[in-house]
Each structure stands twice: as structure tokens, then as C-alpha cells.
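In this view, the complex is presented without one of its protein chains, the others remaining in place.
Chains here go by letter, A and B, matching the order in which they are written, and residues are numbered from 1 within each.
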Amino acid sequence: MLRFTLRRLFQVVPTIIVVALLIFVIFSVVPGSFATSLFSDGKHAADPEVIARLNAEFGIDKPLADRFVDYVTNLAHFDLGTSFRTRLPVIDLIADRMGASLKLAVAAMVFAVLVGVPLGFLAALRPGSILDTVTMIGAVSGLSLPQFWLGLLLMYLFALQLNWLPSFGYGDGAFSNLVLPAVTLGVTPLALLARTTRAGVLDVLNADFIRTAHSKGMSETKVVRWHVASNALVLIVTTVGLQFGSLIGQAVVIEKLFAWPGIGSLLIDSVAVRDIPVVQGTILVIVLWFLLINTAVDLIYAAIDPRIKQE
Amino acid sequence: MRFGLNFWLGAALTALVVLAGVLAPWIAPFDPVLDADLMNSELPPDLTFWFGTDGQGRDVYSRILYGAQISLTVGIVSQVINSVIGVTLGMTAGFWGGWWDDLVNGLTNVMLAIPSLIFALAVMAVLGPGLPSLLIALGLTNWSWTCRIARSSTLSLKSQGYVQAAQTLGYADLRIMFTQILPNMMGPILVMATLGMGAAVLSEAALSFLGLGIQPPFPSWGSMLTDARQLIRIAPWVAVFPGLAIFLSVLGFNLLGDGLRDSLDPHMRTRKP
Partner (left out) sequence: MIAPLLDIRNLCLGVAAARSVHPLVKDLSFQIMPGEAYGLVGESGSGKSVTSLAVMGLLKKPLAVSGGEIKFKGENLLSLPKRAMRHLRGNRIAMIFQEPMTALNPLSTVGRQIAEMFVLHQGKGWNEASKLSVDALASVRVPNPDRRARNYPHQMSGGLRQRVMIAMALACNPDLLIADEPTTALDVTVQAEVLRLIKDLCKERGTAVLFISHDLGVIASVCQRVGVMYAGCLVEENDTRALFDDPRHDYTRGLLGALPRLGSRTQNNRQRLIDIDSIIADRSILTKTRFIAPRTLQEGRP
């Protein structure tokens, strides 16, 4: 198992390197620059001298090859550069906000799993029932909702009208601040989990070894407990892993909507002002997290299913 | 081929969106951009303004109708780009194998390692806001899944008798790919494209909401929701209708895609859902 773990972790390295390079390539061609965006509100004329000076300060006027070498050497030292806007090291900016983002992502996923998986399970055990139909309609609706719209509506209902929850912000880290953003973010994974769990459990129920289990004289509950659950778990774990990717993407929007002080809102703000080092750094960190989560999912998968380790 | 409830429901909703977009110039009571009278701003729904007015005094109903044009354009064009890239890369990778296959696989893995919205964000940051950049960004985002499907379909179809026969007859590789292999994977590709339309519309909405997509005053449903956020306390209806429009159209595309998938997949046909 250890060998398998190391092997999987190793596979992350080439991918992240390529992604880092890709990020550099993409952002080296950004038209305009941070300096010009400072003056882009149209109220002042952009003074070319000022812009030239700022560009020199930020190192944007250096030839591409030099910039590339700087970028790579910095990365090797885990230095993600310095923010144009705040002059602070990018890595510090990210580290400050990492905790908040993680909290949100984990809370959303936990919510999705705790509600979505049991629903999918029950729907599969009673196909064609009212619960099944309602769950399926709910699931496809959940997948079609624009998440930020749901967030707006929930905000309106629970915060502004009923005043049960704060409408935005991290506050002092209280749970009540986490509820609305986590639920909003968790709805789409919930819908997909309900659907895939249902399909997975149905597949398992139709499998031959379930017929064998019945022929041994097991009751329905025992069949589920001893044979269905573990086999369905494999599919559930895979789905959770797949979902994390789009969750992280959507989290960016939700963080902005609820003014949640995470990496996502940092990214949006930085894109708006073309603070390139921050944008590059945050995207790299986000991708790295995503890859690590995928690896973790693969490892859990291998721990559950003995057939995987053979490969 | 029998089509289930999913398909027909999805088709109906999609048709509704298409009609709204196509007929907008004739049935919209107001101009979505120009008819902006600040005297009429933030009015609740009534007989003149069926869905109320927004912060600039524009009729929400008309903007929603015209917004359908934007959503449909985004959905269709992005998926066409997606499919072309995905099918070309996947089919050639599966057919020729070797280093090209490795390269495509590596590229696909990298693409799959980047959450799609983040990638679209990055591209938008480079290209600047607006419809053309949006189409390119969304078109470049989700091709990896299509590529995977195209590749695995090609791998399994490659060993079919009629493909091998064509090869022995001396047909050029490209001709074989486009005449023998491509038609046989159209089903799954079509399903992916339909479902992808929904994803594209949702992504566009998110990007426009963040101010990075379609810029005001164009009536993208997503950007309408940006205004809605400011007005949520005084004019909540401004938030309801654009979101509802997005929801119903994406629901339509999703149901249509699901319905297509159910009819095309032989496994599904024998098993009851």
C-alpha cells in the first residue's frame, strides 16, 4: 500500500509542473497591465512616464525569457512572487486565506455527502416510489441551478427577511456565518451524489453476487449492510473526488457572493485589477489542492477495493 | 428509438428558450438596452412591465427575452468548439496511438487538473471581457471529457471488421476516421454536447455575474443578476426572473441530454430507471 501511495503522489509532480508552465504562458500575454488598469477608470489620462516606471518596478518590461527564468527560479524556492497591488508576498496572502477556503469547501462537501448519499441510497432501494421520483427531480434541478442565484435567494430569505443568519462575511468564524455559503456551495454536489449513488446502488443490486446473497437466506437489511454498502462506496468515493474539482471552481463565485475571505475572492479581486502574480499564484495553489485531493481519493479507493492495488 | 419523459420535457423547455430568443425582436415590448428611463426604475411587476424593471428602468421581461439569444449563442458555439477540439484530438489519438496519443493524454490530464471555471477565468483575464472572449474561453474549457469519450470510442471501433477492411483497401486514415469511425460515436458526443450546453450557460452566468463575462448593458441573464445583488433588499424580483430563466433553460438542456443518453445507451434500454 505504501508503494502505491508513493507512486500516486509522484504522479502529481509532472502535472503540476506543466500547469505552472501553462499558467506562465497564458499570463505572459495579458494585454494591458496592472499599471494601466490603475488608470483605467477614465478619469485621469494615463501618464506614460508613470506607467513605464511602474512597469519597470514590477519587472514587466523585461524580455520574456528573463521573466520565465525568474518565474521558474522563484517557484523552485516556493516563492510565488509579490503582489502588484499590496506589495506583499503572494504566498503570505494565500496562506492567510487558505483556512477560510478549506473550511468552506469541507463544510459544503460534508453537507452534500450527509444529505445526498442517504437520499440516493433510499431512492435506489425503493425504485419507482414517491421518494425516488422526488429525489430524482430534486437532483436534476439541483444540477441545473445557478449556484450563486440560489445563494442570493437563500440570502434574501434567511438573512434579510427572517434574520436567522448573517447575510455575508466570515464574522468571527462562527458556525452561523458558514451555513449559507456552505449550503449554497453544497447543493450541486449533493444533487450529483444523490444521482450517482442511486445509479450505483441500483447497479450493485442487479449484480449476480447479490442474487447469491439472497440465495443464502439473507434478509434485505443484511444484504445491504454486508454486500451493497461497500460496493456502492467505491462509486461514491469516486464521485466525491470528481466533485471536488467543480466545487473548488464554484467556490470562487460563492466566496465573492458572500464576501467570504478565501482564496477564491482573492482570485476574483486580483483578476479585476490584473494583479498577475496573485492570479498566477492562486491558480497554482488551487490546482495543487485539487490534485492532492484527487490523490487522496485514489488512495481511499485503493484501500476499499483490493483489486486496484494489483495494477 | 423510443424517447422517455426526460427527453420530451427537455425538448419542450429548450424549444421555449429558442422561441424566446428567436422571436424576441417581435414580441419584446421594449428595447432591452435603450428603453432605460430612470423614472421607471425598480418598479415591481405590473401590467406594463410584466417582470418589473431594474435599477436602470429597463423592462426585465424584454431583457430576459433578448438574454435568451445570448445564452443560446454561448451554449451552441462553445459546445461546437468543444466538440471539434475534443473529437479531433481524441479520435486521432485513439487511431494513431504512439507519441501523439501520449501527448494528447498528457494534455487532457493537465486540463482535467484545472477546475473548468478557474480555467475560463484565467482565459477571460487574458482576453478581456465580452462575448467573443467568452466563447473562446468556454470553448477551450470542457473539451477534455469529449476527447476521452472520442478516444475510447475510437479504440473500440478501430478493431471492428469494417474499419480493418477499409484499411486494407488502402483508404487514407483521415477518410476512415471521418467516414467510418466518427458517425458511430455521434451519439455519445451529442449527449455530451447537449449536457455541455447547460454547463456553458451556467459558467457564462457565473462569469458575467462576477463582471468578467458579458458586460452591461447587454442583457446576459448572469449580468442581470449582478445588478440584482445590489437591489436585493428593495427590488427582489430583479433577482428572481433572470435566475429562473437560467434555471429553466439549463434544466431543459440537462433533461434533453439525459433523455438522449437514455435512448442511445443499450444498457439503459433493458433496465428500468
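Keep this in mind: a contact is a pair of C-beta atoms (placed from the backbone, for glycine too) under 8 Å apart; a residue touches a chain by one contact, two chains touch by 3 or more.
Quick caveat, the model's predicted, so the values are computed rather than measured.
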{"item": "Chains shown that the absent chain touches, full complex", "value": "A"}
{"item": "Residue touching the undisplayed chain, where the options are A:227, A:256 or A:274", "value": "A:227"}
{"item": "Hidden partner chain, residues of chain A it touches", "value": "207-209, 211-219, 222, 226-227, 230-231, 234, 304-307, 310"}
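The rule is simple: only the chains that are shown with their structure count from here on.
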{"item": "Rounded Å distance, chain A centre to chain B centre (Cα mean)", "value": "21"}
{"item": "List of chain B residues in touch with chain A within their complex", "value": "106, 109-110, 112-118, 121-126, 128, 198, 202, 205-206, 209-212, 222, 225, 228-229, 232-233, 236, 239-240, 242-243, 246-247, 250-251, 254-255, 258, 271-273"}
{"item": "Complex contact set, residues of chain A against chain B", "value": "15-16, 18-19, 22-23, 26-27, 29-32, 127-128, 140-141, 143-150, 152-153, 155-156, 160, 202, 206, 245-246, 248-250, 252-253, 256-257, 267-268, 271-272, 274, 279, 283, 286-287, 290-291, 294"}
